[in-house]
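Removed from the display is one protein chain of the complex; every other protein chain stays in position.
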Amino acid sequence: MELILFLIIFPLVAAIALLLVKADAGRDAVVAVASLVIAGVSIFLFIQYFDVGHEPFDFESEAVGYAMAAIEACLAVVIIVLGIKYKKYLASVLAAIQAPIMIWFEFSIGHGIPVESNIYVDKLSLIMILIIGVIGTLICVYSLPYMKDFQHHHQGEKDRRPWFFFLMFLFLAAMFGIVVSNNLLWMYFFWEITTLCSFFLIGYTKTEEAIRNSFRALVMNLLGGIGFVLAIVFMGIVFGTVELDTILNYSSMSQYSFMVGIPVALLAFAGITKAAQMPFNSWLLGAMVAPTPTSALLHSSTMVKAGVFLIIKLSPALGFNIAGIMVMMVGGITFLMASLAAISQSNAKRVLAYSTVANLGLIVACGGVGTYGAVWAGVMLIIFHAITKSLLFLCVGTAEHNIGSRDIEDMDGLFERMPRLAAFMMIGIAGMFLAPFGMLISKWATMTAFVESNNIILVMLICFGSAATLFYWAKWLGKMSAIMSGRENIQTGVHRGEWSVLGTLTAMTVLICLLFPMVSSTSVVPYIDVVFKSAHAGLLSDIDMRIMWAMLALVVLLTTFFFGRTKKKIVPIYMAGVNAGDNLTFRGAMEKDVTVSLRNWYMEKYFGEAKMNAIGGISSAAVIVVIFSIIIGVVLMMGGVLNG
Amino acid sequence: MVKIIVLVAAYLIFAPIVGGFLAGLDRVITARMQGRVGPPVIQPFYDVFKLMEKEAITVNKTQDFYVMCFLIFIVVTGGLFFAGQNLLLIIFSLTLASVFLVVAAYSSNSPYAQIGAERELLQAMAYEPMVLMMAVAFFLYTGSFEVSAIIAHEKMAFLPLVGIFLGYLFILTIKFRKSPFDLSMSHHGHQELVKGLTTEISGKSLALIEIAHWYENIFLLGFIFLFFANGTQAGIIAGVIVCLAAYFLEIFIDNSFARMKWQFALNSSWIVATALGFANLAVLYVPVVLNMLIGITG
Partner (left out) sequence: MSYVTKSPWIIHYDGSSCNGCDIEVLACLTPMYDVERFGIINTGNPKHADIFLVTGSVNEQNKEVVKQIYEQMPSPKVVVAIGICANSGGIFKECYNVLGGVDQVIPVDVYVPGCAARPEAIIDGVVKGLSVLSEKRKGGSVNE
C-alpha cells in the first residue's frame, strides 16, 4: 500500500521540485529521474500485485478528508477569481455551486459515514497505473526537448516551463489517485485536480484562443463535476455510503436496482463529460491549442481515460437499464458522428482529436452495454488506444516542429523528408484501424459484444462508424506513403530524446499486439471474472487470436524482407506525356512549368464538422435529457407516493 | 482438419483458374451484349502471361512491395474463408488487403493514381457497412460468425436474410468494379482517370493485381453461396447456380448503366444498407427482443 501512496505523492513532490528549478539542466535531470522512478515503481507495483487480483486497503482518513476539503475550497476560490478576471462568469457560477455543496456534505454528512477502505487495487487499476506510469512519463520525457524547441519558436515570451512541468507531474499524481480511490470523495478530489490541471495546460500559451478554449474545458468538466457531487450526496443520504465497491454491490441487488441507477447515471454523466463525449466533445477539440505533449497526455493516458475508466468501473451497474441505455447511446452516437467529422479535417491534430473522441465513444458504449465481452473489449481498447494515440500525437508534434505545419496536406513527401518519422507514423496509423493491430482486434471484440447484446441501433452505428474510420485513416496513411523524389532529408534536426520516446512507443505498438493474448489472459480476463463473478467463453476464440498473430508476423516479415528492395528500373510517373522530369511539375500551356499539388478528399459538404457536431450533439444531448427527465420524474412520483 | 486443408489447397490452386475463366466469360458475354464477337474465353490468361513478359519497370522502390502484400492478403482472406473461419476476421483481412492496394497507388504520388486511390477508399466506405451487416445477420440467424458453422446450419438463410442478400448484390457491383460504380480503375480506356489506381503499375505487378482480383471474386461469390448453403446437396447446387446468376446479373448491370458520380455511389449504398440492411436486421431481432421482454416481465 505504501507504494500506491508513493505513486500519488512522489509525482507531487517532483512537480513542486520542477516548479522551483529554473535551469534547463536541472529540469532535465529532475524529469528524467522522476520519470524513471515513476515508471519503475508502476511496473514494480504491477508485478507485486499481479497475483493478488483485488485488494482493498484500510487507510486512516479523517485528516486527509479535511485537507482535501480545504484544498477543494481553495481551488474553487481560484476558479471563481479566474472566472471573474477573464469575464467567464459561467465557470465561476459552476464552481460556486459545486464547492459549497461538497463542503456542506463533507462536514454535515460525509464525516459521519464510515468508510471501510479508501483505496484499493485491482487488475484494472493496475493496468491503468501501468498506462499512466509508463506512457505518461514517456510523454513527459518527450516534452523536455519539445518544450525547448517550443520556447525557441516563441522567443520573447515568458518562459513558463516550470509551470508546465509542474502541471504535467501533478496530472500524473492525480491520475494515480483516481484509479486507486475507492472512496468517491477522494476520487472526486483527484477528479477536480485533473480538471484544473487540464484547464491550466490548455491555457498555457495565454493567447486569446487558448484562454477561451481552456475555459470551455473548465466549464464542461465542472458540469460533470456537479454530476459527481450530486451522485456522492445522493449516495451519502440514501445509501449511507461513499464507497464505489459498495454501490456496485448494491446494483446487483434487485431491491435497489432503480435507486442505484440514479447515482450511477450521475457518475456516468461525469464520465461522459470527462471523456469528451458528444455534446461535450468541443473541449477536447479546443485543447489542441496547447503544446502537443499536452494533447498527447490528455488524449492517451490521462484526463479522458479517467472518464472512460470510471464508466468501465461502473459497467456492472450499467447494461439494459436507465443509466446503461444513456451511456451506450451517447457512446454509440459519438463514435459514429466523430468518425464522420474526422473525414472533413485536414489538421492532423484535429483528426487525432476526433479519432480520440470516436474511440472513447466506443469504450463508453462498451461500458454502457456492460456485458462480459463488451467490458473486455473496452479495457483492451483503453490499452491499445493509449499507446497508439500517444505515438501519433508525438509524431505529429515532431513533424510540426520540423516542417512548420500540423496540416496533413503539408506532410507531402514526408517519406522522403523524414523517413523514420513517416515510418513511425504509418505504423501508428495502421495500428489505429487495420488488422492485425490492436485497435482493430478490440473493435472486432466490440462488434461481437454489441451484436450479442442485441442492440440493433448500436450495431448500425458501429457498422457505419467503422466505414468512416477506414476512410479517414487510410487517406492519411496514403499521404504518408507517397514518394516524392528529390526532397531534402531534414530529419537530422530531431533531438535524440524525441527519437528514443517515439521509437519506444512504436515498438510498444507492435509488441502489445504480439503480447495481447497474454495481456488478456493474465490481466483483463481475471478482472472481468471477478467483476462479473463468472467465467465466460464468448470472447475471441484462441484460433482467431492465433490467426491474428500469424497475420502480424506475416506483415512484419514481409516488411523486413521485401520493403523497398525492388531491383526494377525506376521510371518517371505518367503525366499525360508532359512530365517535366521530376514527377512534380508538368509543362503546361505556353510552355510554362506548372507544379502539381495533390490534395486528399475532405467532403466538407457531406461531413462538415459543424453539421456532424450539431447532429451528434443534439441527439446525444436529447438522450441525456430524456434519461434524466425520466429519473427526475420517477423520483418526484416516488416522493409524492411517500409523502401522500 | 483434412477437409479444411483440402478446401484451402483447392482454393489456392483453382481459384485463379476459375476466376480467370469467369473474367474471360465476362468479356465474351459483354461483347455479345454489345453485338460483338469478343475475345477468346481464355483471353485474361493471355493478358496476364503477356504482362509477366514485359520489361520490369516501376515508379519507386516501395510500390511493388504494397502490390505484393495486396495479393498475399487477398489470398490469405480467401484462404480464411475456405478454412471456415470467422466472417468478421475475413472482412477485416479483406480491408487490410484493399488498403495495401490503395497505399500502392498513393505511393506513386501520381495525380491519376491518387484520384483513383481516393475513389477506391470512397467505394470502400460505401460498401463496408453493408458487408459488416451481412456478417451480423448471419450471426443472428445461425448463431455463429464462423463460416463453417454457417454452412453447416441446416436452414437456408436466403429467405430470412433476403434484404441482406439484395443489399449485398448491390454492393457487389462496387466490389466487382462494374458500371455504374467503376470509379477507381475502369476497364474502359480514355477516361479522365487514365487507369486510376493502377495507372503507375505495369508489367508483373499489374499481372499480380489481375490474379488478386480473380482470387477476390471467387470468395466474394462465396459470400453469396453462404446464403444458400444448408448442409445438403441441393443447397450446394442452389448456391452455385445463384452465384453464377449473380455474376451474370453484374455483367448485365455493367452493360446497362453509364458510370455515375461518386456521390451516387456513396448515397445509394448507404441508403440501401440502411433500408434493406436495417429492416432485415430488425426483423431478425424481433424474436430475440420478444424473448428478452418475456424474460424481464416474467
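Miscellaneous remarks
As written, the chain order gives the labels A and B, with residue 1 at the start of each chain.
Everything below uses one rule, namely that a residue touches a chain if its C-beta (ideal position, glycine included) is under 8 Å from a C-beta of that chain, and two chains touch if they have at least 3 such contacts.
Keep in mind it's a predicted model, so treat the numbers as computed, not measured.
Across the complete structure, the visible chains that the omitted chain touches are A, B.
Of the candidate positions B:Q43, B:S148 or B:T274, contact with the hidden chain is made by B:Q43. When you scan B:I4, B:A31, B:I236 or B:V283 for touch with the missing chain, the hit is B:A31. Contact with the chain that does not appear here is found for just one residue of B:L22, B:I91, B:I171 or B:L206, B:L206. The omitted chain makes contact with just one of the residues A:Q151, A:T205, A:S485 or A:N579: A:N579.
Residues of subunit B in contact with the chain left out of this view: 27, 31, 34-40, 43, 46-47, 49-50, 52-57, 189-191, 194-195, 198-203, 206. The set of subunit A residues touching the chain not shown comprises 571-572, 574, 576-579, 587.
Basically, only the chains that are shown with their structure count from here on.
Every residue of subunit A that touches subunit B in the complex is listed here, in rising order: 320, 413, 434-436, 440, 444, 447-448, 451, 454, 456, 459-460, 462-464, 466-468, 470-471, 474-475, 477-479, 481-485, 541, 543-544, 547-548, 551, 554-555, 558-559, 562-575, 583, 596, 598, 600-601, 606.
Across the interface of their complex, subunit A is touched by residues 55-66, 68-69, 72, 76, 80, 85-86, 88-89, 92-93, 95-96, 99, 102-103, 105-114, 117-118, 121-122, 124-126, 128-129, 132-133, 136, 139-140, 145, 194, 199-200, 266, 270, 273-274, 277-278, 281-282, 285, 288-289, 292 of subunit B.
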